[in-house]
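All protein chains but one are shown in place.
On to chain A.
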Amino acid sequence: MAQASETRERDTFAKLLCEHALVRPGRPAMRHKDLGIWRTWNWSELTETIRAYAAGLQQLGLERGATIAVIGENRPAMYWTILAAQWLGAIPVPVYADAVADEMAYVLDHADVAFAAVQDQEQVDKLISVQDRVPKLRTVIYDEPRGLRDYDHSRLHAINDVIAKGRDRLAADPGVAATIDAARDNGQASDISIILYTSGTTGRSKGVLLTAGGSIAAARDTVAFDKLTDRDEVLAYLPLAWVGDHYLNYAQSLVAGFCIACPESRETAEADTQEIGPSFYFAPPRVFETLLTRITIRMEDAGALKRGMFNYFIGVAKRWGEKILDGKKVPIGARIGYAIGNLLVYAPLKNVLGFSRIRVAYTAGEAIGPDLFSFYRSLGLNLKQLYGQTEAFLYVTAQPDGQIRAGTVGPATPNVDIRIADDGEVLYRSPGQFAGYYKDAERTAETVTADGYVKTGDAGFFDPDGHLTIIDRAKDVGKLSSGALFAPKYIENKLKFFPNIKEAVAFGQDRDFATVMLNIDLTAVGNWAERKNIAYGSYQELAQRPEVYEMFTGHVAEVNRALAAEPRMAAAQIKRFLILHKELDADDGEMTRTQKVRRSFIAERYKPLIDALYNGTEAADISTEVTFEDGRKGVISARVRIADAKVAAPAKLGAAA
């Protein structure tokens, strides 16, 4: 029973904090770069500050069970507010700092906040502009005083003053100290420790309720999974209100006792990463892509010697790097070559990126291109993929060290239970699983099954080794007329990993076979055409060049081969494709502002082309109205060729490649 009693003592974040102050008082807990200098708080200083802050907040009237909004970037004062609120048993509600006033008003009102802790004048102004829509909000506390001097301070307080007052109270009256400590000890595992609002791509955002015990249990599992210790360090630059930051940085830091470093500002995050040298790192695929583009461009500008050396050793890394990282058997010659490469190229490159000390790095959020993924792994960066959700308190699956397959997101993390529903939807039960949506029993009931599994809304399948592959949002996964599975986004993503293909739109719902419309990437294909001496006068002309069609036929055939290798996907291979004469554009309504294709709109707008894809003709005429950047409208007409694609034979069990 010893273990049970131990967990009972450390079942809230405030109790964990005090534990660290006892066990590792001098270890760094938090850093912040301010006025050009990294300032560090160790666990004992941090605990003292949070205790004082809690005393100050209590004096302002923050009570157990009340909610407090936290609006700002990754600054110590914002994390302190979360901790101090949890100390008192109050519930922090982080809100995206870049949310417009209107969205913010909805969340603040829905979460019934009477308190808000904000970063600066910008956020205070937003709150003032919506105050009549958030009638319950009575007290606002702020971190940065700049510009706020002339504001009405009857309901506005500086966080520093709140902490100072709390400190005075604690020093002056032992009774206060006893009350504050009792407030912490009253905390239980079943307390709601935070409400995270999901960004709400569909409809109004929902407030996900997470419990202290569940959050800590989930974080304990992954801290053990990735062997994180109090020697680790992270740079907190992800949005505070996103589950990723709250889990990876906040929860894991308090469980493992490692240090959170807060960047100077959002723009300096990259330089700060380099200075701190984090050992645990998370970034969405987009960030890795941007970095790679920048490396490539810089290398092209470098001298011939450096460029030659870079290209040679990147070649070595491509061939052996991942195998060495995964601890596989590699010939001694390759090891020596890789070691030299590490000395000359990989280590300096990682140093420039601030990746030198990374032991574990994750990426998630969207599909990452296999080449991009392999590039970083081949340099020796232990980059892995995870799959998770706010409702799960992040992790559902994650790739264990040394068992990485680019297309999958790995097996279920410890203590997570996954089930695939009959329609392909992924369901799970996890230790950090949410307690429900705030004030929305109806949608909670829609999301959680009777036996306690949470529906992810994503469709996926397990490969024979138990690694999960996510194919698409479940509601977007369709069927061909034969009844075979048709996952448009899965096909589109595979196509878009080719640098020459900018956009892809797949069709096939209730049809006999799958087809795609493609957009060339003008930069990549334009460069290629230049090298091949292919002349072209316009985007439209380049897109319709037979050489381009030939190249794209090869790309499509390769995707078909990949699809054929997966038994459930083999039927949905691409039979015919075309290259669009114009770029899909949000101004024409063909894409959303977040650059996602609007499939049904496109199907309607390009109906003659869709018909041609399915009736076997070799070309079709199309004219479409377009909107130019200055708002004028015009018409583009074109004759678009339709090409047949090579279809690969589906893989048979036991057949070797």
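Everything that follows uses one rule, which is that contacts are C-beta pairs under 8 Å (C-beta built on N, C-alpha and C of every residue); 3 or more make two chains touch, one makes a residue touch a chain; residues count from 1.
What we mean here is this: contacts and distances are computed from a predicted model.
Trainee: Absent chain per UniProt: "succinate dehydrogenase", "Phosphate transport system permease protein PstA", "Cell division protein FtsX" or "ABC transporter ATP-binding protein"?
Mentor: "ABC transporter ATP-binding protein"
Trainee: Write down which of A:G36, A:G175, A:P464 or A:G483 is the residue touching the left-out chain.
Mentor: In the full complex, the listed residue that touches the missing chain is A:G36.
Trainee: Which listed residue (A:S265, A:T293, A:N351 or A:T592) would be found touching the missing chain in the intact complex?
Mentor: Reading the full complex, the residue touching the unseen chain is A:S265.
Trainee: Per the definition of touch given earlier, which of A:R146, A:K329, A:R531 or A:K633 contacts the omitted chain?
Mentor: Going through A:R146, A:K329, A:R531 or A:K633 one by one, A:R146 is the residue touching the chain not shown.
Trainee: With the missing chain put back, which residues of chain A would touch it? List them for me.
Mentor: So the residues of chain A touching the missing chain come out as 34-37, 146-147, 149-150, 264-265, 267-268, 271.
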